[in-house]
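Excluded from the complex is one protein chain; the other protein chains are retained at their positions.
Chain lettering (A and B) follows the sequence in which the chains are written, and residue indices restart at 1 in each chain.
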């Protein structure tokens, strides 16, 4: 059991001073059980990813059929412009659309939790409608509308592939962020905000100094989810993309016709390594500047 | 994100209560409600000829009549099963994991843990699925492991079963459950739980009386975020579950894509949305009814002092 307790997520620095002892008694069995469950869930999440990493070193014709070990598939990243461009498009769109969704969703979530009224029902109804609509329906209805806006209404910005993809990806994500931010704030003590108001802080400053930091873990979680959902969005993307902006999931799906090659796994591995490096870097920077999820959030939010 | 702050209004000017929700509302109206309204409009039309997809010069409710076929209900039954079982399992798996991350794991690692939950999903959906197939295939890793340990006699036979449907669904929807739960548990805070313990509550009582009720909005958010999109999804359940993961969204997609009958597809989409709304309503009512006696027992009535 103790070996499991010792296990650390990759990249977590070893620390001499552990967390302050919270319990006066030795850690009960329930805590250990929870740790085991938590680690098992992480293992479950990473299980297929380990397979993908292994198979990215496959030198065969098909991703799934192991031939022999080699680095050949990684050359695709430099040699195949279509793959590289698909990945770049996906990353750009993921960052932009999650920023849009986080911005809109956070404000909406705060309003839902702090300024409820009769409008709340309408708004929650709208959010539910967004989440329930099957993606294909979004896709077929959004495409003619964007073309109309771009060509006939003269808003040529909507002819850009990146803009179209950002719009398409931001819809569901906005709903997700709103839910999470609302769930964080609703019912949470409002006394801090009231105190700030009583001290004659203008509403803007109260919002920035008090509400945003309170909501920050939810904002970050919402951002992460939006980013992830956008990276995986296939159906809407396939419909709204224009020449030169095929995103990565659409490329992978359409490549099924002639059999997925190990290159696809290699790209995934490289992306994974880069993300883990980025996370490691962030963790390292944060270790030097503060701790606890909320503090981290505050640091990143600049609040 | 400091830019989330709206321009500070001159000190006491009252903005309408929904002012902060206005940008999101407008965004969704322009890019979601307007296009979807056209879908509702199409649903009263028909498919003109072989190569047309929709026309609205003759309006009727015919498409709705066509929607209510036995296929729709048979498929919906399967969808409901996948939706309910998938959501319940996500909650079952996600709750302890989120609780551990938010409460029991060292505070300084929480941010990293939550990021680690998301990292696997930055690998493409199809590629992840292939990863699972390599693990679960009859000649795959798990099968080999189990056989070499003599835990099973024959090759593993789990792909394309209901179990595989659930593995696929839980795997792909878990972050939508864990993140809202994490955020909700995280806000409960150490002092509150300590106080509960100091007042003599046991661990379990603290969890059920303090932590859980305070985390309730997060549980609701997680359940909604998993159940509702899952009911409209038609890809996730089939990737590992094959024919067993047939979902009603597939009917809608097949009308739009293969049959190119946007009129019927639109009617189906409208019905699907309504049916899911009713389902959510029924579940919410059930949850409320079940919770009522509990709430009544623990209610603390504070009378206003005149």
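Worth pointing out:
Convention: a residue touches a chain if its C-beta (ideal position, glycine included) is under 8 Å from a C-beta of that chain, and two chains touch if they have at least 3 such contacts.
We take it that contacts and distances are computed from a predicted model.
Chain not shown in the complex: UniProt lists it as "Spermidine/putrescine ABC transporter substrate-binding protein", one of "Spermidine/putrescine ABC transporter substrate-binding protein", "Nitrogenase molybdenum-iron protein beta chain", "Alpha-D-ribose 1-methylphosphonate 5-phosphate C-P lyase" or "Transcription regulator PadR N-terminal domain-containing protein". Hidden chain, full complex: it touches shown chains A, B. Checked against the full complex, the candidates B:211, B:236, B:261 or B:279 give a single residue touching the omitted chain, namely B:261.
For chain A, the list of residues touching the undisplayed chain reads 60-65, 67, 79-80, 82, 85, 140, 143-145, 147-148, 150-152, 159, 238-239, 241-246, 250-261. As for the chain not pictured, it touches chain B at residues 38, 47-57, 71, 74-75, 78, 130, 133-134, 137-140, 159-160, 238, 242-246, 250-251, 254-262.
Keep in mind that, in the parts below, only the chains that are shown with their structure count from here on.
A separation of 16 Å divides the Cα centre of chain A from that of chain B.
Chain B meets chain A in the complex at residues 1-9, 11, 17-21, 23-25, 27-29, 31-36, 38-39, 93-94, 96-97, 99-101, 104-135, 141, 171, 174-176, 178-180, 182-184, 186-187, 190, 203, 214, 217-218, 220-221, 224-225, 228-229, 231-235, 249, 252-253, 256-257, 262, 265-266, 269, 272-273, 276-277, 280. Note for the complex: chain A touches chain B at residues 8-12, 15, 18-19, 22, 28, 30-31, 34-35, 37-38, 41-42, 44-52, 55, 63-64, 100, 102-108, 110-112, 115-117, 119, 123, 126-138, 140-142, 144-145, 167-168, 170-172, 174-176, 178-180, 182-184, 186-188, 202-205, 207-208, 212, 217-222, 224-225, 227-228, 231-232, 234, 248-249, 252-253, 256, 260, 264-265, 268, 271-272, 275-276, 279, 282-283, 286-287, 291-294, 296-297, 301-303.
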